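Quick one: structure below, then a few questions.
With one protein chain removed, the remaining protein chains of the complex are shown where they sit.
Chain lettering (A, B and C) follows the sequence in which the chains are written, and residue indices restart at 1 in each chain.
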(Lines give C-alpha, C1' and ligand atoms only; values in the text may rest on other atoms or scores of the structure.)
Protein backbone atom coordinates (compact mmCIF):
# COMPACT_ATOMS: atom_id res chain seq x y z
CA UNK A 1 0.00 0.00 0.00
CA UNK A 2 1.62 3.22 -1.15
CA UNK A 3 0.38 6.80 -0.87
CA UNK A 4 2.99 8.52 -3.04
CA UNK A 5 1.55 10.90 -5.59
CA UNK A 6 4.04 13.06 -7.52
CA UNK A 7 1.53 15.83 -7.32
CA UNK A 8 2.48 19.50 -7.66
CA UNK A 9 0.98 22.89 -8.43
CA UNK A 10 2.52 26.10 -9.80
CA UNK A 11 2.75 29.16 -7.55
CA UNK A 12 3.63 32.60 -8.88
CA UNK A 13 5.32 35.02 -6.45
CA UNK A 14 3.68 38.46 -6.14
CA UNK A 15 4.66 41.54 -4.15
CA UNK A 16 2.25 40.41 -1.39
CA UNK A 17 4.53 37.39 -0.82
CA UNK A 18 7.78 39.26 -0.29
CA UNK A 19 9.38 41.10 2.63
CA UNK A 20 11.85 43.94 3.15
CA UNK A 21 14.74 41.48 2.66
CA UNK A 22 13.71 41.38 -1.02
CA UNK A 23 12.80 37.70 -0.75
CA UNK A 24 9.66 35.66 -0.05
CA UNK A 25 8.64 36.01 3.60
CA UNK A 26 9.54 32.57 4.95
CA UNK A 27 6.20 32.02 6.69
CA UNK A 28 4.40 32.16 3.34
CA UNK A 29 5.94 28.89 2.08
CA UNK A 30 3.59 27.13 4.50
CA UNK A 31 0.65 28.73 2.68
CA UNK A 32 1.83 27.44 -0.69
CA UNK A 33 2.24 23.98 0.81
CA UNK A 34 -1.32 24.06 2.10
CA UNK A 35 -2.57 25.11 -1.34
CA UNK A 36 -0.81 22.05 -2.78
CA UNK A 37 -2.30 19.72 -0.15
CA UNK A 38 -5.74 21.16 -0.81
CA UNK A 39 -5.42 20.63 -4.57
CA UNK A 40 -4.06 17.10 -4.07
CA UNK A 41 -7.08 16.23 -1.93
CA UNK A 42 -9.44 17.91 -4.40
CA UNK A 43 -7.78 15.91 -7.16
CA UNK A 44 -8.56 12.72 -5.24
CA UNK A 45 -12.21 13.73 -4.94
CA UNK A 46 -11.86 14.62 -1.31
CA UNK A 47 -14.06 17.54 -0.25
CA UNK A 48 -13.43 19.02 3.19
CA UNK A 49 -17.09 19.75 3.88
CA UNK A 50 -17.72 16.02 3.70
CA UNK A 51 -15.49 15.48 6.72
CA UNK A 52 -17.00 18.40 8.55
CA UNK A 53 -20.47 16.95 8.08
CA UNK A 54 -19.44 14.13 10.37
CA UNK A 55 -18.40 16.60 13.09
CA UNK A 56 -14.73 16.16 12.30
CA UNK A 57 -11.96 18.60 11.38
CA UNK A 58 -8.55 18.16 9.78
CA UNK A 59 -5.99 20.38 11.54
CA UNK A 60 -2.23 20.82 11.28
CA UNK A 61 -0.66 19.03 14.27
CA UNK A 62 2.98 19.76 13.46
CA UNK A 63 5.19 21.27 10.78
CA UNK A 64 8.91 20.66 10.35
CA UNK A 65 10.26 22.94 7.66
CA UNK A 66 13.77 23.47 6.30
CA UNK A 67 14.82 26.47 4.25
CA UNK A 68 17.65 26.10 1.73
CA UNK A 69 17.27 28.96 -0.71
CA UNK A 70 14.92 31.92 -1.01
CA UNK A 71 12.39 32.61 -3.72
CA UNK A 72 12.10 36.11 -5.18
CA UNK A 73 9.51 38.41 -6.77
CA UNK A 74 8.03 37.06 -10.02
CA UNK A 75 9.48 33.55 -9.49
CA UNK A 76 7.29 30.70 -10.74
CA UNK A 77 7.59 27.85 -8.24
CA UNK A 78 6.38 24.26 -8.22
CA UNK A 79 5.01 23.02 -4.91
CA UNK A 80 4.63 19.27 -4.39
CA UNK A 81 2.53 17.33 -1.90
CA UNK A 82 3.04 13.62 -1.24
CA UNK A 83 1.21 11.54 1.31
CA UNK A 84 3.86 9.43 3.07
CA UNK A 85 1.74 7.96 5.85
CA UNK A 86 -1.92 7.46 6.66
CA UNK A 87 -2.32 6.42 10.28
CA UNK A 88 -5.52 5.84 12.28
CA UNK A 89 -5.96 9.47 13.32
CA UNK A 90 -3.52 11.42 11.19
CA UNK A 91 -1.88 11.87 7.76
CA UNK A 92 1.76 12.82 7.07
CA UNK A 93 2.70 14.84 4.01
CA UNK A 94 6.14 15.31 2.50
CA UNK A 95 6.30 18.63 0.67
CA UNK A 96 8.89 20.34 -1.48
CA UNK A 97 9.16 23.67 -3.24
CA UNK A 98 11.16 23.93 -6.44
CA UNK A 99 12.34 26.76 -8.68
CA UNK A 100 13.23 24.87 -11.83
CA UNK A 101 15.54 22.04 -10.74
CA UNK A 102 16.50 23.74 -7.50
CA UNK A 103 14.80 22.62 -4.27
CA UNK A 104 14.24 25.72 -2.11
CA UNK A 105 12.32 24.29 0.84
CA UNK A 106 11.26 20.93 2.26
CA UNK A 107 8.74 20.13 4.97
CA UNK A 108 7.01 17.32 6.79
CA UNK A 109 3.47 18.27 7.75
CA UNK A 110 1.29 16.16 10.05
CA UNK A 111 -2.47 16.61 9.70
CA UNK A 112 -4.64 15.29 12.51
CA UNK A 113 -8.29 14.35 12.43
CA UNK A 114 -10.08 15.81 15.47
CA UNK A 115 -13.61 16.09 16.79
CA UNK A 116 -14.95 19.52 16.00
CA UNK A 117 -16.44 20.15 19.42
CA UNK A 118 -13.68 18.80 21.68
CA UNK A 119 -10.68 19.13 19.33
CA UNK A 120 -9.60 15.67 20.52
CA UNK A 121 -8.11 13.04 18.15
CA UNK A 122 -10.63 11.13 16.08
CA UNK A 123 -10.34 8.12 13.77
CA UNK A 124 -10.17 9.03 10.06
CA UNK A 125 -13.40 7.84 8.38
CA UNK A 126 -12.78 4.67 6.24
CA UNK A 127 -14.22 6.52 3.25
CA UNK A 128 -11.48 9.18 3.59
CA UNK A 129 -8.69 6.63 3.95
CA UNK A 130 -9.96 4.92 0.81
CA UNK A 131 -9.79 8.16 -1.18
CA UNK A 132 -6.27 8.93 0.08
CA UNK A 133 -5.16 5.48 -1.04
CA UNK A 134 -6.39 5.97 -4.60
CA UNK B 1 -25.04 64.28 18.94
CA UNK B 2 -21.38 63.73 18.20
CA UNK B 3 -19.49 60.48 17.77
CA UNK B 4 -15.93 61.82 17.68
CA UNK B 5 -13.51 59.89 19.86
CA UNK B 6 -9.82 60.80 19.51
CA UNK B 7 -9.04 57.14 19.95
CA UNK B 8 -5.80 55.57 18.72
CA UNK B 9 -3.61 52.51 19.24
CA UNK B 10 0.13 51.96 18.67
CA UNK B 11 1.23 49.54 15.93
CA UNK B 12 4.80 48.34 15.61
CA UNK B 13 6.00 47.35 12.12
CA UNK B 14 7.59 43.89 11.84
CA UNK B 15 9.19 42.10 8.91
CA UNK B 16 5.83 40.35 8.26
CA UNK B 17 4.37 43.78 7.40
CA UNK B 18 6.88 44.76 4.73
CA UNK B 19 7.37 43.97 1.05
CA UNK B 20 10.24 43.81 -1.41
CA UNK B 21 10.01 47.58 -1.90
CA UNK B 22 11.43 47.87 1.63
CA UNK B 23 8.23 49.53 2.86
CA UNK B 24 4.99 48.37 4.50
CA UNK B 25 2.85 46.46 2.01
CA UNK B 26 0.05 48.97 1.36
CA UNK B 27 -2.75 46.44 1.89
CA UNK B 28 -1.67 45.95 5.50
CA UNK B 29 -2.67 49.47 6.56
CA UNK B 30 -6.28 48.26 6.34
CA UNK B 31 -5.45 45.60 8.93
CA UNK B 32 -4.06 48.17 11.37
CA UNK B 33 -7.18 50.28 10.87
CA UNK B 34 -9.39 47.34 11.68
CA UNK B 35 -7.37 46.67 14.84
CA UNK B 36 -8.02 50.28 15.88
CA UNK B 37 -11.76 50.01 15.17
CA UNK B 38 -11.91 46.78 17.16
CA UNK B 39 -10.16 48.34 20.14
CA UNK B 40 -12.34 51.44 19.95
CA UNK B 41 -15.46 49.26 20.07
CA UNK B 42 -13.99 47.12 22.85
CA UNK B 43 -13.22 50.33 24.73
CA UNK B 44 -16.89 51.30 24.46
CA UNK B 45 -17.93 47.94 25.89
CA UNK B 46 -19.09 46.65 22.55
CA UNK B 47 -18.51 42.92 22.10
CA UNK B 48 -18.99 41.51 18.61
CA UNK B 49 -20.45 38.21 19.80
CA UNK B 50 -23.34 40.20 21.27
CA UNK B 51 -24.34 41.36 17.79
CA UNK B 52 -23.88 37.92 16.34
CA UNK B 53 -26.24 36.47 18.95
CA UNK B 54 -29.03 38.40 17.28
CA UNK B 55 -28.23 36.87 13.88
CA UNK B 56 -26.48 40.02 12.70
CA UNK B 57 -23.00 40.67 11.34
CA UNK B 58 -20.95 43.83 10.92
CA UNK B 59 -19.14 43.80 7.57
CA UNK B 60 -17.01 46.29 5.66
CA UNK B 61 -19.19 47.79 2.89
CA UNK B 62 -16.61 50.17 1.43
CA UNK B 63 -13.12 51.52 2.01
CA UNK B 64 -11.69 54.71 0.54
CA UNK B 65 -8.01 54.93 1.37
CA UNK B 66 -5.34 57.49 0.47
CA UNK B 67 -1.62 56.84 0.74
CA UNK B 68 0.71 59.81 1.36
CA UNK B 69 3.91 58.34 2.77
CA UNK B 70 5.14 54.83 3.47
CA UNK B 71 5.95 53.26 6.81
CA UNK B 72 9.12 51.21 7.22
CA UNK B 73 10.47 48.29 9.24
CA UNK B 74 10.57 48.97 13.01
CA UNK B 75 8.41 52.10 12.74
CA UNK B 76 6.05 52.69 15.66
CA UNK B 77 2.79 54.06 14.26
CA UNK B 78 -0.34 55.49 15.84
CA UNK B 79 -3.60 54.40 14.24
CA UNK B 80 -6.74 56.39 15.03
CA UNK B 81 -10.41 55.46 14.66
CA UNK B 82 -13.21 58.01 14.84
CA UNK B 83 -16.88 57.37 14.32
CA UNK B 84 -18.15 60.15 12.06
CA UNK B 85 -21.63 58.83 11.35
CA UNK B 86 -24.06 56.28 12.77
CA UNK B 87 -26.91 55.70 10.34
CA UNK B 88 -29.82 53.24 10.59
CA UNK B 89 -27.94 50.34 9.01
CA UNK B 90 -24.30 51.42 8.93
CA UNK B 91 -21.45 53.20 10.69
CA UNK B 92 -18.78 55.41 9.05
CA UNK B 93 -15.27 55.61 10.48
CA UNK B 94 -12.60 58.20 9.74
CA UNK B 95 -9.16 56.67 10.23
CA UNK B 96 -5.63 58.02 10.13
CA UNK B 97 -2.17 56.53 10.52
CA UNK B 98 0.61 58.67 11.97
CA UNK B 99 4.35 58.32 12.38
CA UNK B 100 5.07 61.00 14.94
CA UNK B 101 3.48 64.19 13.58
CA UNK B 102 3.40 62.92 10.01
CA UNK B 103 0.12 61.56 8.62
CA UNK B 104 0.95 58.59 6.36
CA UNK B 105 -2.50 57.33 5.40
CA UNK B 106 -6.15 58.36 5.72
CA UNK B 107 -9.28 56.33 5.09
CA UNK B 108 -13.05 56.41 5.29
CA UNK B 109 -14.44 52.98 6.15
CA UNK B 110 -18.14 52.15 6.02
CA UNK B 111 -19.31 49.24 8.17
CA UNK B 112 -22.73 47.80 7.43
CA UNK B 113 -24.99 45.77 9.66
CA UNK B 114 -26.35 42.76 7.79
CA UNK B 115 -28.43 39.69 8.51
CA UNK B 116 -26.11 36.74 8.94
CA UNK B 117 -28.14 34.33 6.81
CA UNK B 118 -29.09 36.58 3.87
CA UNK B 119 -26.26 39.15 4.11
CA UNK B 120 -28.91 41.84 3.49
CA UNK B 121 -28.89 45.23 5.32
CA UNK B 122 -30.28 45.18 8.83
CA UNK B 123 -31.08 47.92 11.33
CA UNK B 124 -28.40 48.44 13.98
CA UNK B 125 -29.81 47.33 17.37
CA UNK B 126 -30.65 50.35 19.61
CA UNK B 127 -28.38 48.91 22.28
CA UNK B 128 -25.43 49.10 19.85
CA UNK B 129 -26.23 52.66 18.75
CA UNK B 130 -26.35 53.68 22.41
CA UNK B 131 -22.89 52.24 23.06
CA UNK B 132 -21.46 53.94 19.96
CA UNK B 133 -22.87 57.25 21.20
CA UNK B 134 -21.17 56.98 24.60
CA UNK C 1 -6.83 56.49 -27.54
CA UNK C 2 -8.37 53.80 -25.35
CA UNK C 3 -6.76 51.75 -22.61
CA UNK C 4 -9.53 49.24 -22.01
CA UNK C 5 -8.33 45.66 -21.84
CA UNK C 6 -10.91 43.04 -20.76
CA UNK C 7 -8.15 41.28 -18.94
CA UNK C 8 -8.79 38.89 -16.04
CA UNK C 9 -7.15 36.09 -14.08
CA UNK C 10 -8.63 33.21 -12.06
CA UNK C 11 -8.13 33.18 -8.28
CA UNK C 12 -8.93 30.14 -6.16
CA UNK C 13 -9.89 30.77 -2.51
CA UNK C 14 -7.91 28.77 0.07
CA UNK C 15 -8.21 28.57 3.85
CA UNK C 16 -5.45 31.22 4.13
CA UNK C 17 -7.86 33.70 2.48
CA UNK C 18 -10.75 33.29 4.88
CA UNK C 19 -11.59 34.66 8.33
CA UNK C 20 -13.65 33.58 11.33
CA UNK C 21 -16.78 34.93 9.63
CA UNK C 22 -16.47 31.97 7.24
CA UNK C 23 -15.89 34.33 4.30
CA UNK C 24 -12.88 35.83 2.52
CA UNK C 25 -11.17 38.42 4.72
CA UNK C 26 -12.12 41.65 2.94
CA UNK C 27 -8.57 43.05 2.90
CA UNK C 28 -7.45 40.14 0.72
CA UNK C 29 -9.48 41.25 -2.30
CA UNK C 30 -6.90 44.02 -2.73
CA UNK C 31 -4.23 41.34 -3.07
CA UNK C 32 -6.12 39.56 -5.83
CA UNK C 33 -6.57 42.87 -7.63
CA UNK C 34 -2.85 43.52 -7.47
CA UNK C 35 -2.16 40.04 -8.88
CA UNK C 36 -4.43 40.91 -11.81
CA UNK C 37 -2.71 44.26 -12.41
CA UNK C 38 0.67 42.56 -12.30
CA UNK C 39 -0.39 39.92 -14.83
CA UNK C 40 -1.96 42.58 -17.08
CA UNK C 41 1.31 44.53 -17.11
CA UNK C 42 3.32 41.33 -17.63
CA UNK C 43 0.99 40.50 -20.52
CA UNK C 44 1.81 43.86 -22.08
CA UNK C 45 5.53 43.16 -21.81
CA UNK C 46 5.94 45.55 -18.93
CA UNK C 47 8.57 44.41 -16.41
CA UNK C 48 8.73 46.34 -13.15
CA UNK C 49 12.52 46.12 -12.84
CA UNK C 50 12.73 48.17 -16.03
CA UNK C 51 11.06 51.09 -14.27
CA UNK C 52 13.17 50.64 -11.19
CA UNK C 53 16.33 50.83 -13.25
CA UNK C 54 15.48 54.45 -13.94
CA UNK C 55 15.19 55.21 -10.22
CA UNK C 56 11.42 55.17 -10.33
CA UNK C 57 8.78 53.21 -8.42
CA UNK C 58 5.11 52.52 -9.05
CA UNK C 59 3.14 52.81 -5.80
CA UNK C 60 -0.54 52.66 -4.89
CA UNK C 61 -1.70 56.25 -4.27
CA UNK C 62 -5.33 55.50 -3.48
CA UNK C 63 -7.87 52.68 -3.44
CA UNK C 64 -11.62 53.05 -3.47
CA UNK C 65 -13.23 49.66 -2.97
CA UNK C 66 -16.86 48.58 -2.68
CA UNK C 67 -18.00 45.25 -1.30
CA UNK C 68 -21.27 43.75 -2.53
CA UNK C 69 -21.08 40.06 -1.76
CA UNK C 70 -18.56 37.82 -0.03
CA UNK C 71 -16.51 35.02 -1.51
CA UNK C 72 -16.18 31.72 0.34
CA UNK C 73 -13.74 28.85 0.76
CA UNK C 74 -13.04 26.95 -2.47
CA UNK C 75 -14.66 29.61 -4.67
CA UNK C 76 -13.03 30.15 -8.05
CA UNK C 77 -13.13 33.86 -8.81
CA UNK C 78 -12.28 35.94 -11.88
CA UNK C 79 -10.42 39.18 -11.18
CA UNK C 80 -10.32 41.82 -13.93
CA UNK C 81 -7.96 44.76 -14.42
CA UNK C 82 -8.70 47.57 -16.87
CA UNK C 83 -6.64 50.68 -17.39
CA UNK C 84 -9.11 53.58 -17.53
CA UNK C 85 -6.65 56.48 -17.49
CA UNK C 86 -2.97 57.09 -18.11
CA UNK C 87 -2.01 60.57 -16.89
CA UNK C 88 1.43 62.21 -16.79
CA UNK C 89 2.40 60.81 -13.39
CA UNK C 90 -0.20 58.14 -12.63
CA UNK C 91 -2.38 55.32 -13.95
CA UNK C 92 -5.97 54.52 -12.92
CA UNK C 93 -7.29 50.96 -12.93
CA UNK C 94 -10.88 49.79 -12.79
CA UNK C 95 -11.06 46.36 -11.18
CA UNK C 96 -13.84 43.87 -10.60
CA UNK C 97 -14.11 40.49 -8.93
CA UNK C 98 -16.65 37.97 -10.21
CA UNK C 99 -17.96 34.62 -9.05
CA UNK C 100 -19.59 33.35 -12.20
CA UNK C 101 -21.92 36.13 -13.38
CA UNK C 102 -22.08 37.76 -9.97
CA UNK C 103 -19.92 40.83 -9.29
CA UNK C 104 -18.68 40.62 -5.69
CA UNK C 105 -16.38 43.63 -5.47
CA UNK C 106 -15.39 46.69 -7.51
CA UNK C 107 -12.50 49.08 -7.03
CA UNK C 108 -10.75 52.06 -8.54
CA UNK C 109 -7.02 51.92 -7.89
CA UNK C 110 -4.66 54.80 -8.63
CA UNK C 111 -1.01 53.92 -9.18
CA UNK C 112 1.51 56.76 -9.01
CA UNK C 113 4.97 56.94 -10.49
CA UNK C 114 7.42 58.31 -7.90
CA UNK C 115 11.14 58.87 -7.56
CA UNK C 116 12.63 56.04 -5.56
CA UNK C 117 14.80 58.26 -3.34
CA UNK C 118 12.38 61.11 -2.59
CA UNK C 119 9.05 59.30 -3.14
CA UNK C 120 7.87 62.45 -4.98
CA UNK C 121 5.74 62.29 -8.16
CA UNK C 122 7.63 61.56 -11.37
CA UNK C 123 6.62 61.56 -15.02
CA UNK C 124 5.85 58.11 -16.43
CA UNK C 125 8.58 57.17 -18.96
CA UNK C 126 7.28 57.44 -22.59
CA UNK C 127 8.32 53.83 -23.12
CA UNK C 128 5.97 52.75 -20.33
CA UNK C 129 3.04 54.83 -21.61
CA UNK C 130 3.54 53.27 -25.03
CA UNK C 131 3.33 49.74 -23.58
CA UNK C 132 0.21 50.61 -21.57
CA UNK C 133 -1.41 51.89 -24.74
CA UNK C 134 -0.83 48.64 -26.67
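In this text, a contact is a pair of C-beta atoms (placed from the backbone, for glycine too) under 8 Å apart; a residue touches a chain by one contact, two chains touch by 3 or more.
Here the structure is a predicted model, which means the values were calculated and not measured.
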Option touching the unshown chain, where C:9, C:27 or C:122 are the choices: C:27
Contact set of subunit C toward the excluded chain (per top definition): 15-16, 18-23, 25, 27, 72-73
Missing-chain contacts mapped onto subunit B: 12, 14-16, 31, 34-35, 38, 48, 73-74
Touch list for subunit A against the chain that is not drawn: 21, 26-28, 30-31, 34, 57, 59-67, 69-70, 119
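We adopt the following convention: only the chains that are shown with their structure count from here on.
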Label of the chain whose CA centroid is most distant from the centroid of subunit A: B
Chain closest to the middle, measuring from C-alpha centroids that were averaged per chain: C
Centre distance in Å when subunit B and subunit C are each reduced to the mean of their C-alpha atoms: 23
CA centroid of subunit A to CA centroid of subunit C, Å: 29
Sequence positions of subunit A contacting 2 or more other chains: 15-16, 73
